[in-house]
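For this view, one protein chain was removed and the others were kept in their places.
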């Protein structure tokens, strides 16, 4: 327990988290500080490209050792199954109707790539290695949860929510394409490729992440302000409990797969995190009647800050205690 | 005198100043070169974050040695008093009415953070140290001048121009929040924090500043073109005289505070510089009848270039001769 | 021949080209991946500034050795003459009318600065030197081709297409002003100036270029999709043949000028490349009846990818075999 | 969404329209602004479509089903068009 | 300014509006464009507000005081609304 506390403290005192806190505080104080949309999008393109590329280079260096395929499969399964868990929990803990509960559940099966990136940074600071292909696992976990959510809705009503166009839109989502593409480029070019662009994607990475987290804090804070009437105790409790439950599911799967402690921590983080990019975009098309104020605020305003500050050190401590 | 000339020459020949000159020339020649608004805003976020963070790290390293509080107080006072000086000067040197004179005066009490950043760069190039907390002084000098300007206007007419909302808007202005927030983050994380993001906020700093100054040159040049009919000899003379007078006030205060020569030079630069972000924004709300063509052109088109090219070396020479 | 194949392979496997391919593939698959306009413009400002500056520094270091003036003259001539070659070829190979043929021809006389930048990167990777002033040659080659294209149109009809305003717009085009301005700044500040901003404009250069090429791939792919009905076999053949012919003209001129193999390769690349920024902008004003779908798709969708992947290694091999 | 809308227009042979970006707004579903969203997520657009009156019904029949269930406002104004040969 | 305006609208129970970004323009106070300003400073917006005619006076009474002394133009157009159940 001491370890967790210390890790959490260290994590909380890093420029990354403090930048997020600065953004959150500025938004809650109604400062007009804002990162232009185009700049924030450029930052996220940089982060996706860098994280994907570095994952690919790691795979090129250490090989996939048979683990890649099984991990991809397990990731897809986790993403498909977690929404059912979340849905059940939501029906018990909150008064959301089927539609909104399914929409929220879809978010928690999918993943938050920024949370993943922050977890990677913590691993690096601690000098802990991990499987490079976890980036590919992150990419594959984005989508299956959406299917589960739509199935949860159509089950009762027989209402068909999925069509080929939507399916295509989800899989060809910009962030998935960029992440997977950069991963493949990194894999193909390996250490030689990395050495060419290292001063761009490695050295300034954490600094860029600081600015991105500043913006995330602003966005989360403004979302909380706007939706404070929608969010009640039950929803907040769900937003804090679900990541822990998800992370335990991730831990179990990681143990089955035989991942390294670092890899297990990353799979826990992925399972614990909730989407706020790919899934909301899909929901706006497939479930327009669901309220974005609920699902966005939960994933971005409650679960994301929890994972960033307390969750990540917790998952690290657990994975090291139980797998290390 | 020789020293000043050489310093000025060196300063004029740096990529920073030449980038500004390029932007100015391109705008005056009516080239369509332009930096997208979002990119320019992103650059300024980077600069504010980096300069604030580094100031905080410097305070963490060397301590505040009792000087911080007095310096903050002195800075606030300077910012509040300088507008009266500027107002008197404007009534003598120009034909501006009370309203416009007060608006201009407010700009000269407040500060230009880019001028401050450029001065810091010159200090670094020359290997001269300075108090890290000057960043906090810069932040505190942004606002008091606005109050003085509004008081100057309402004095005669009894017209109330200030309300709580405006007050709040000024203090929670994005650039102040970011600068102070980054300063606190730097202070809290110290050298450890810096080492994490150094390749992002230290190494590329001057290059980013070049691009930002290119944009400033474009903006200043376009402003000059648009407002050339408004600006007469008296206004230009004020725009050149006021920074020198302001810098002398800053020098006197620095001597009283016992600042280092580097710190004194920075306080001179702050006193000499005129705002073109926070104050215009406040004036647009509180004094919408004042003409932005006058106050923006003076501060951005006359005083900013003067400080950047001749002012900074002059202030450095003076501070070293009289305080060093 | 073996050498060319190996070079081409090496080139194709670099992160730069793979990033372009990723963008192209994403666009053709109709992914919604996109780089915000402001970010792409910021990237191009960075690239133009960096490439201009480094060219100027190279001139400051090695002197111009008499070659600059002759090279500028030769570049201007090449740019003015190549459109006639292209026009003749278009009349033979395609069914374009005079107007569209002239518009396309103008693009092929002018240059693509990104192709130039990519060629520079390949030279650097191979450790091959080149004349720093080739950047100035690139700048001067942007405009003359436009005059030739307009002359080709007005010849028959007596229709005057050029006026002083347009002429001014072309010469003060943002990308020309920035490139030339940065070149002059680099020349003026030399190695000292470079050392100040090196961590910004040198180290991260290739990484930034990767992201820019990713965007170019997206743009080229979307353009191809949109204009697939306009582009027939004859046009495609022209888009592949013209760069080779242009490069041979460039090679001949380079031999006459006595350029180094690296410089010759750059002049070949310039001659081979087709404009998609300056010339389209001018054509939209001077020849609004010409179809952007044709000239943009040819230069951006056919010739640019060809040069980037196969052309550059080919030109390098030729210049080294015949000049080295 | 944007693409769905323009695809629907194209499918209905309505080839003249203009898209403007929207910063934010407010409606039945509460205030909305780009600021509350992670920026890689999509934004809102305003669609302007000038067309002959007799084609209006056709347009509405095409577009409304796409919008159904989605937030937004549809409004119609008279206007006079120059260079009418273009319609 | 933007926030003052939307706050005033909210205070007047007018919950339907859309904000569009403005690039530049020209008016009594001369030409204006984003280009003449340091970009961190604010920009201009266009506010579109569709509402029942009987509520127009109410809107104007609410909003005009906020705009008084500020530059800008206010104009009113008739329009027909679909999905009128939303108003």
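Which chain is which? They are A, B, C, D and E, in the order written, and residues in each are numbered from 1.
Just so it is clear, contacts are C-beta pairs under 8 Å (C-beta built on N, C-alpha and C of every residue); 3 or more make two chains touch, one makes a residue touch a chain.
Nothing here was measured: the structure is a model prediction, and the numbers come from that model.
Participant: Contacts of subunit E with the missing chain: which residues?
Facilitator: 20-28, 30-31, 33, 46, 60, 64, 73-78
Participant: Can you name the residues of subunit D that touch the chain not displayed here?
Facilitator: Where subunit D meets the chain not shown: residues 6, 9-10, 15-21, 45, 50, 77-83, 86.
Following the convention adopted for this analysis, only the chains that are shown with their structure count from here on.
Participant: So which chain is the furthest away from subunit D, centre to centre on CA atoms?
Facilitator: Measuring from the centre of subunit D, the most distant chain centre belongs to B.
Participant: What rotation angle takes the CA atoms of subunit D onto those of subunit E? Round to the nearest 5 degrees.
Facilitator: Angle of the fitting rotation, subunit D to subunit E: 120 degrees.
Participant: Measuring centre to centre with CA averages, how many angstrom lie between subunit A and subunit E?
Facilitator: Spacing between the chain centres: roughly 38 Å.
Participant: Could you list which residues of subunit B touch at least two other chains?
Facilitator: Residues 34-39, 41-42, 45, 174-175, 199, 203-204 of subunit B each touch two or more of the other chains.
Participant: Give me the residues of subunit E that touch two or more other chains.
Facilitator: none
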